[in-house]
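Complex shown without one protein chain; remaining protein chains in place.
And now, subunit A:
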């Protein structure tokens, strides 16, 4: 177990014990660690299948696309995934550098523009960056190291087997030595070796991989204010725009008067943008744009617009009646998505049943950086600078918005000031493109925080009803889960009210419990706003319902939470899809089930680690309780143990233990930071995040009514990472920490005070 944090008991605040990069000198012990490209027989790591090839434009493993070496020895590596805080911009190049024996201090990272045919898939979501690219990065690094060795061998006229590549140096058998820069041209002219020809490192030879000692590449720039995010690019002659968008999706301006807006000093022009109707896909919502000499003038101008809005077909959307309708729908049989055994017979014949319905409001992502984009439309084409998770999709959408061929569009990817799924949908980029074309100058579109809260692609709202059958011994004999929620599909295709199988496969139909009778159903719910994905997606409502229900069953049956979880999870095994009543091609986050099975032993392990870590079962002061929850998502296993404290009428969570099994841990320091972040975001979801609608419009607007966990109430998190060799495939990290947090907090609150809450957000008041 790797414990990255040890709590300081006297303060309750954990110390961070993360050492900076220590570059051990290998000079004295070269023999022990020397890497010969050919001295050893080729030793390919066992490559395995992932869903990476199945992604649009798949994987590109050509080192000539990703690696270049300057004559001075500088190694430039291309980061093709967007950086939004998970560390992928550092971690994937770090893997390449390690395999090629590059000295990290001599590595430069450049960001790829949106170009999937060249770089492979660039959709930075789904917790896929390391999962799909760790093998590709090793192959690229190993190939370049081999090419350097071959170039050295040719230079010296020796057998390549006698050449050693070590820490930015290529060494021959008679003391010859050349730097990477000296051999750059010759190495890069070598044919690219096949995977089987490369002598990869053994895991004990990794310098950076798995160590957690490489700092993120943008660390210095971030701390000095020079890091470039979406709104930080300044172009000559650039204009600044803000937009008044229809309050209701599908609405439009019946009329508008810009007279007063145009009088605001600095305002230059006002433009009406075309409106969107559902399914909107990622098209802008339309509205009235104010273009000005600076952002302040633009916002002042917008305040002076007089607009008469027509709400359109979604003007009747109000959260309270909608929730009541979803709950009512969950009371009737729905479409069956998983059917194992005979749950109806189990419920009918049960000695006792337990029923509960768990609900959740919509959630908005509110990354610290609200959407912003810069576009420059000229006769040569369209150039974009923007914080986007999917730069190639953005390129196609921006091209479509202004009627250009995507070949005429370049999307430069800045750093993202948080993404969480919002920045996969680049409606803000298309807005900038449209406006740049209209005004004939570069335009920066800035969303205000209110714009961001009111015009997001919202996490779904849902009602989850679970009916449990119990026999005379108190054993669970049947589990029926009905989910009712508007679908992400409604954003892309005409809405029939049905969710996608993959939404249900996020934590509902993949239920790993060892029970004879399980049925999962879904009921219809039509969407009346743009539904999108938010960090961990449908796993949030599903884990919330299932985890809360397990806590409630424990109480009903007089068991402790750990015992209840372990009984339901059952013996260590891989879930048998057929026996579970699931199809052979069951969606497994896009991964082949043979390589990434659903393993209940790993689920139980992380639960035990978190429970042991927090000291589950220990005596606690009055008003405190520990809650447990565990969940598999993005093919990783995460447990949360939360110590909840109720004092002065407020719910606080002073301590959490997060235990993650994500297979091989490529960068434990960033895994830890993701677990700390997931704990905070999960706690925000649990206590604060509720977006509600009235008359089709969002009722919240800024941090005062859509608050988040802050530094005066964050949980001290202890992260446990289950260590694995490379052969246990690396899996997701960015998202899977979030789902178990809210049920753990709910179970902890119940343990503290007996107060059971079944709606998210729970609120902070006890």
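Structure notes:
In the analysis below, a contact is a pair of C-beta atoms (placed from the backbone, for glycine too) under 8 Å apart; a residue touches a chain by one contact, two chains touch by 3 or more; residues count from 1.
The working rule: contacts and distances are computed from a predicted model.
Within the choices "Cytochrome ubiquinol oxidase subunit I", "(2Fe-2S)-binding protein", "Phosphate transport system permease protein PstA" or "NADPH-dependent glutamate synthase", the name that UniProt assigns to the complex's undisplayed chain is "(2Fe-2S)-binding protein". From the options A:110, A:234 or A:475, the residue with contact to the chain not on display is A:234.
Although one chain is not drawn, the whole complex shows that of A:117, A:175, A:265 or A:403 it is A:265 that touches it.
Which of A:174, A:224 or A:473 touches the hidden chain is settled by the complete complex: it is A:224.
The chain omitted from view is touched by exactly one of A:308, A:472 or A:712, namely A:712. Of the listed positions A:52, A:93, A:284 or A:370, the one in contact with the omitted chain in the full complex is A:370. Contact between subunit A and the absent chain runs through residues 5, 11-16, 18, 20, 83-87, 215-216, 218-220, 222-229, 231-232, 234, 240, 265-266, 294-297, 299, 366-370, 415-420, 446, 448-450, 669, 673-674, 676-681, 702-704, 708-712, 714, 716-717.
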